[in-house]
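Below: one structure in structure tokens.
Every protein chain but one is kept in place in this view of the complex.
The chains carry the letters A, B and C, assigned in the order they are written, with residues numbered from 1 in each.
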Amino acid sequence: MSVQQMTAKQAVSRIESGATLMVGGFGLSGVPFKLVDALVESDRRDFTLISNNIGTPGQGLGKMLNTGRIRKAIGTYFTTNPDVGEAYQQGRLEVKLLPQGTFCEAIRAGGSGIPAFYTPTAAETELAEGKEVREFEGRPHVLEKALKADVSLVKAHLADELGNLVYYKTARNFNPLMAMASHLTIVEVDRIVPAGMLDPEAIITPHPFVDILVTE
Amino acid sequence: MSVQQMTAKQAVSRIESGATLMVGGFGLSGVPFKLVDALVESDRRDFTLISNNIGTPGQGLGKMLNTGRIRKAIGTYFTTNPDVGEAYQQGRLEVKLLPQGTFCEAIRAGGSGIPAFYTPTAAETELAEGKEVREFEGRPHVLEKALKADVSLVKAHLADELGNLVYYKTARNFNPLMAMASHLTIVEVDRIVPAGMLDPEAIITPHPFVDILVTE
Amino acid sequence: MEHQLIRRRIARRAAQELRDGDVVNLGIGIPTLVNNELSPGVNIHLHTENGMMEVGPSPPPEAADPQLINASRQLISELPGSSYFDSGLSFAMMRGGHLDVTIIGALQVSQRGDLASWAVPGKTVLGVGGAMDLVVGAKRVIVATTHRTKEGQPKLLPECTLPLTARGEVDVLVTEHAVFRFEANCMILTEIGSHLSLRELKAITPAEFQVHPQLKVVNRKEVFQ
Partner (left out) sequence: MEHQLIRRRIARRAAQELRDGDVVNLGIGIPTLVNNELSPGVNIHLHTENGMMEVGPSPPPEAADPQLINASRQLISELPGSSYFDSGLSFAMMRGGHLDVTIIGALQVSQRGDLASWAVPGKTVLGVGGAMDLVVGAKRVIVATTHRTKEGQPKLLPECTLPLTARGEVDVLVTEHAVFRFEANCMILTEIGSHLSLRELKAITPAEFQVHPQLKVVNRKEVFQ
């Protein structure tokens, strides 16, 4: 399908309450702030959020947390926002913690048609509790399931009109993985350029992964 | 470890007879011809070859086949070289066939510390015979093991002095995956440029995957 | 040649299944002809599994680049918006459901939508390529094939006798005589050429199929040309 261009508000209107959302970014780098803000301004809620962290207090995804939109968070490092701990303690937020490499790999798997894989990471630790363990090459490995979402909110630097994406420095992080792993991929970009303006060798996310481009 | 620069002859002298080799290329595009030729000129033999195909008669890996260096071939499409069929029929060559997506994913897994994964591809077909099958989301999936090698022979376009790589058009194919998946990665490049000359956003294989650069 | 004309007719009819903007992978054989038979106003995005999107046409000889090929090892060209990626991402795209359509050839198709397309009878089978991943992964699988083999053997069967590419993944089957759709593993005839009767079609089609209540009878000269 060809990509569509629209405003952040129009784009987030495609998201339903109760959806599973992936949101890119590490710390505050590579977060699609406009899309997150538009979502905060909408009436949508009750999300399962798949994101490495939940911003900082009142910033980025922190806004979504503080307005009570997130029911469950799957990620690796929520320690940077003390509001997360508070919400968790008060039972307002369910949290599922994964090692960061497992988190990445599960999202890539979700986007790649791989339902599950084995990883040595977290074997014989608390984070492997309740998970299947199996030995390969004499070492215990944990069976991890793919992560998929209804919608991904992605931050890229430039897109061409077809929806091909390039990223910016360490703002790339989880964004290309999440762009692959959901039914609807909404991408906030700094600028849209004509087809042919991006180096074909340097395109990180080819357009078949992308559904909607937002600039505003 | 920092990369080393040397001739093709010096590089292939690091390869031992009986080694498992990965060799990049799809058809004759992206094949490291100089490295293959240097290997054919050496006295090394008895290789297990992991490569999508085995060239064409007398070209590329076809030379290795015709000089009796390959004991076993793991790949996806050997039909383009009739010599492969002949060697197989005469019992000179063992062949293991994988679907191309499984082949790619197994190599990526090998380079990524993932020992095994499940894929829907080939489920309920002959190529799944003898393999573990498990249902995910109501669909049968095949358990596939990672592929790793002692040595990878890779063709890239440019390298910088650190060993960062960029590729050329569809000659990229399996090369970046194979660069990750072996103990020793030898890369044939068209040219080596000073560090800083490649766009950091466009580097496909970062240098930690690379051991030896060959230009000649 | 009559044979070439039949292949082109099949390709043209298969092309009519494509929608504007579809991301498409074309297999070896008849499917490669589809790109020349697109309906007016339908622009598709061509994927090749050796690692490229927006595959352009064969270049003039002086512009040909032996490093730039498609999965059929044909020389191709770049278009505005083309991108290159490694085979791992290419197959992730396929297996992960990011291709809208694959059009693929067949040796046999069963009445429940199984496909056999890789293992030729009586030959040592040393090539499978990307077909299994394509058929498992693409959102819609369109088989474009002659109704029978060159030797006149049926290809549309109750069960495939050749090794399977995938089970139950075919969505649409286009031959020079008819179009079938598969729903819940049932084979449904939706279109038949006016040059043959339903009885004649059944005689050359061992597969059991239902006839769609709104069966279209189309003039082969018009629609299949």
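Just so we're on the same page, a contact is a pair of C-beta atoms (placed from the backbone, for glycine too) under 8 Å apart; a residue touches a chain by one contact, two chains touch by 3 or more.
This structure is a prediction, so every number in the text was calculated from the model and none was measured.
J.: List the shown chains that the missing chain touches in the full complex.
T.: A, B
J.: Of the residues A:P57, A:P99 or A:G196, which one touches the chain left out of the display?
T.: The single option touching the absent chain is A:P99.
J.: Per the definition of touch given earlier, which of A:F47, A:F78 or A:F209 contacts the omitted chain?
T.: Touches the omitted chain: A:F78.
J.: Given that one chain is not shown, which residue among B:P57, B:G113 or B:P140 touches it?
T.: Hidden-chain contact among the options goes to B:G113.
J.: Quick one: say which of B:M6, B:L143 or B:I203 touches the chain that got left out.
T.: B:I203
J.: Out of A:A8, A:L65 or A:A122, which residue would touch the omitted chain in the full complex?
T.: Going through A:A8, A:L65 or A:A122 one by one, A:A122 is the residue touching the chain not shown.
J.: Please identify which residue in A:L61, A:I107 or A:L162 touches the non-displayed chain.
T.: A:I107
J.: What subunit B residues would touch the chain not displayed?
T.: With respect to the unshown chain, the touching residues of subunit B are 1-2, 108, 110-114, 160-162, 164, 180-181, 194-196, 198, 200-201, 203, 206-209.
J.: Could you please point out the subunit A residues that touch the chain left off the display?
T.: Subunit A touches the chain not shown through residues 26-30, 52-53, 76-80, 84-85, 88-89, 95, 97-102, 104-105, 107-108, 119-127, 167-177, 204.
We adopt the following convention: only the chains that are shown with their structure count from here on.
J.: Measuring centre to centre, with centres taken as mean CA positions, what chain is farthest from subunit C?
T.: Farthest from subunit C by mean C-alpha position: A.
J.: Taking each chain's centre as its mean C-alpha position, how far apart are subunit A and subunit C in Å?
T.: Inter-chain centre distance comes to 35 Å.
J.: Taking the mean of the CA coordinates per chain, how far is subunit A from subunit B in Å?
T.: It comes to 32 Å between the two C-alpha centres.
J.: Averaged over CA atoms, how far is the centre of subunit B from the centre of subunit C? Could you give it in whole Å?
T.: The answer is 30 Å.
J.: Counting only residues that touch at least two other chains, what does the list for subunit B look like?
T.: Where subunit B meets two or more other chains at a single residue, that happens at 105, 119-121, 167-169, 204.
J.: For subunit C, give me the residues that contact two or more of the other chains.
T.: Within subunit C, the residues that touch at least two other chains are 78, 84-85, 91-92, 94-95, 136-137.
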